[in-house]
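A single structure is presented below for examination.
With one protein chain withheld, the remaining protein chains of the complex are depicted in position.
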Amino acid sequence: MPLLTSDAKGVYPIAPTPFFDDGRIDTASIDRMMDFYHSIGATGVTVLGQLGEAQKLEHTESLEVASQVIGRADKLPVIVGVSAPGFAAMRALTHEVMARGAAGVMIAPPNTLRTDDQIVNYYRQAVEAIGADVPFVLQDYPLTFSVQMSVGVIKRIVDELPSCVMLKHEDWPGLEKISSLRALEKEGKLRHISILCGNNGLFLDYEVERGADGANTGYAFPDMLVDIVRLNAQGDREAAHDLFDAHLPLLRYEQQPGVGLAVRKYILMRRGVLSSAAQRKPAAPMSAVARTEVDHLLARLAKKDPRAGKLVG
Amino acid sequence: MPLLTSDAKGVYPIAPTPFFDDGRIDTASIDRMMDFYHSIGATGVTVLGQLGEAQKLEHTESLEVASQVIGRADKLPVIVGVSAPGFAAMRALTHEVMARGAAGVMIAPPNTLRTDDQIVNYYRQAVEAIGADVPFVLQDYPLTFSVQMSVGVIKRIVDELPSCVMLKHEDWPGLEKISSLRALEKEGKLRHISILCGNNGLFLDYEVERGADGANTGYAFPDMLVDIVRLNAQGDREAAHDLFDAHLPLLRYEQQPGVGLAVRKYILMRRGVLSSAAQRKPAAPMSAVARTEVDHLLARLAKKDPRAGKLVG
Amino acid sequence: MPLLTSDAKGVYPIAPTPFFDDGRIDTASIDRMMDFYHSIGATGVTVLGQLGEAQKLEHTESLEVASQVIGRADKLPVIVGVSAPGFAAMRALTHEVMARGAAGVMIAPPNTLRTDDQIVNYYRQAVEAIGADVPFVLQDYPLTFSVQMSVGVIKRIVDELPSCVMLKHEDWPGLEKISSLRALEKEGKLRHISILCGNNGLFLDYEVERGADGANTGYAFPDMLVDIVRLNAQGDREAAHDLFDAHLPLLRYEQQPGVGLAVRKYILMRRGVLSSAAQRKPAAPMSAVARTEVDHLLARLAKKDPRAGKLVG
Partner (left out) sequence: MPLLTSDAKGVYPIAPTPFFDDGRIDTASIDRMMDFYHSIGATGVTVLGQLGEAQKLEHTESLEVASQVIGRADKLPVIVGVSAPGFAAMRALTHEVMARGAAGVMIAPPNTLRTDDQIVNYYRQAVEAIGADVPFVLQDYPLTFSVQMSVGVIKRIVDELPSCVMLKHEDWPGLEKISSLRALEKEGKLRHISILCGNNGLFLDYEVERGADGANTGYAFPDMLVDIVRLNAQGDREAAHDLFDAHLPLLRYEQQPGVGLAVRKYILMRRGVLSSAAQRKPAAPMSAVARTEVDHLLARLAKKDPRAGKLVG
């Protein structure tokens, strides 16, 4: 499989890890999910991220999930989350998934980093550990990781580490960060990297207008994200916003920390992608009231997007 | 003026502090803002919160702003933010504003609190400082203050401190917290307190359904918030959601930390309430691109809510 | 090997993991280190703690180190650090080391925990994962983990989880916490648990007087810690303080976060226990000036404790 490059565009869904109710990995759902991603025009996929409950998998399970996803990915590049408390485990997992055909890895910063130097130094050491030939995605997600990367820090990392090919942009607020990075690029002061946006797509409508290349997030309607990127590329601005706004009430609900994963898995189950919404423990379950709220949001969405209609039996 | 009670309902806008471009306080705008709040059916108002740039005012200015708001409030109860690094300053400001006719005060936790005992103890000491006869609002806003209050901690505070009459609910996610508090109340295990929601109203559509009494936040269309509370009370569920969803793209944009205040002041200026969008330093300004995005959001909103249309000249 | 119980007393050194300069594990030094611990009267040993660079080991290496230590421990109980970002990895490592003869495991809290309920719930889930039959050590180390456990939280964990048999006490300041826990025990409100103190022993002189059962830390003169516990038990208060005070300048130096491990390994190398002071990357190295300071501290200590004299020159 080809390696990830800084030209990556479009939508790389963050794949959840499907489980049966008893906690076993549901391999049939993995295949169905990958077929779904192919069918909607995803341009890549990321596995073993936070959303993928990576921390609840044993090492061999992580490898199995990654291997199955890679095997079913056909030509889609697969990014594997390899964040780990130590570089030894990060290196081991990286080498194993690259050997199986991964296109690159994603590395989140440990939440103890504070100063600019600490952040840059961490990625320097990570690259030393995994090898400078492995493309990596810089995950900038201060809301969850408590690590704040200024534009200057991202520039230092991009300048110093050629294997950094993508920014998973999840700063919040983050619109100006995209503009600043693209302005540096325009001025010839920063090489081009791919910027794919996370945060469940909460600002994707304007992020693509600011210069982002697409989305890298777990919203349960990745087909809508694909549409947004396409409509924006075509210049159909208002059509993009109309579709986005129709999804925003649900998207916002799904973006809530903790309970968000339960919502996503529930919708993916209702869409026929997953056979169960089960998470491994520890999990933030969805209350009965929350489920009726999600059903309500889906029913309202169905009036505007037939893809939600199909599942409202 | 009557004191704040646990029966408070409706919408208490968080008032910004109007400045001229040179940093002086714009008292004419304060009057206009208060008249605006009266005209839209607000049931109270909160001044000198975070949104009110309280930390950028000198002590005498804080008093002047609070006094003017109270003077123009007529029968609307006025809550004054008195959060301070020390209890001496908190007590002093509390006594001064209560003497001028404030209905109660709002107290945010210092962001160094961690354990349940530390949080409860802090509010115990705060009440000891300001006096048990001053009604206070418990501000639960972990996203900004990094202090996490469990339902158990809120219960302890409500049980122990009778002057706690309102929860400014800004936990995120927070829907289950409202349900849990109201369930405790139903079971007779917790006295009733008013729950008004913040976070710019990002979940107000479902928060009122969960048992919240209204909103206490700074969205630049507080008239919409008033409508949501009213429509929900009338049982017009879908109408409430239709209106809410029309505002959600803008509301979400405004809810961004940092830049959000600039957006709010800009819209309030465009609505004719404030004469300037100026903030005192340090301020997160709104970029030129951001302003075009807000204009775009307003133009789109105007198609659904005539109140946004008026200002799109 | 017998399981760890709440009667544990004395000194359980936190064992470093010996490396060669090229990063390989130095098994001969592990044997020598274990013989050293036997010779000085240690009553147990802890491996794969933070100090043991556990996060820099691959899974199989962790198992090998733990196995060798257990094999050489004779009758000394061995506690294995099993803290992990997810319960799957924690359970796997626990089962493997218990099968090899570990006496119990040590679990540190993830640094995202804030409320009392979150902390108690985490340990509840951890016990569910590793099994209620595995004795575990509760690590209370807010300086490093940013998790603050009140006396009430510790009581809840001890009450609810019978397999919690020891507190690794590293709160700072922490003297009153020991007194509070022992007072609860005296009043019959808390079952007895072993309290062994960390923080390099910085307050061990008074901790044992307050009711601690000993030390569980990495100071490079664990023989001194053994003496302190013994002298205190014998009632030789001033002799205990004289010895402690002689070591305090060095002990304080070694207790510095980051550089502390380099100092410990350097001294253990000079004492002939380790063949190298090497750490795996990422490591905080000791500067040339720091080394002269440590040599200076050792030279001064040698005037009062012959054990430091042996290695000087």
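Labels A, B and C are assigned to the chains in the order they are written; within every chain, residues are numbered from 1.
In this text, a residue touches a chain if its C-beta (ideal position, glycine included) is under 8 Å from a C-beta of that chain, and two chains touch if they have at least 3 such contacts.
Keep in mind that what you see is a predicted model, and the values were worked out from it rather than measured.
Considering the whole complex, the residue from B:28, B:88 or B:233 that touches the absent chain is B:88.
Checked against the full complex, the candidates B:9, B:56 or B:191 give a single residue touching the omitted chain, namely B:56.
The missing chain, though absent from the display, is touched by one residue of C:23, C:249 or C:272; that residue is C:249.
Considering the full assembly, B:111 is the residue among B:111, B:234 or B:292 that touches the omitted chain. Summarising the interface, chain B meets the missing chain with residues 54-59, 61, 84-89, 92, 111-112, 121-122, 125, 128-129, 280-282. Where chain C meets the missing chain, the touching residues are 172-173, 175-176, 179, 202-203, 205-206, 210, 238, 241, 244-245, 248-249, 252-253, 256-259, 287, 289-290, 293, 300. Within the complete assembly, residues 114-118, 147-150, 152-153 of chain A touch the chain that is not shown.
We take it that only the chains that are shown with their structure count from here on.
Counting only chains that touch, the fewest steps needed to get from chain A to chain C is 1. Of all chains, the one whose CA centroid is most distant from that of chain C is B. When chain centres are taken as C-alpha averages, the shortest distance to the whole-protein C-alpha average belongs to A. One finds 39 Å separating the Cα centroids of chain A and chain C. Distance between chain centres (mean CA atoms), chain B to chain C: 48 Å. Those residues of chain C in touch with two or more other chains do not exist in this structure.
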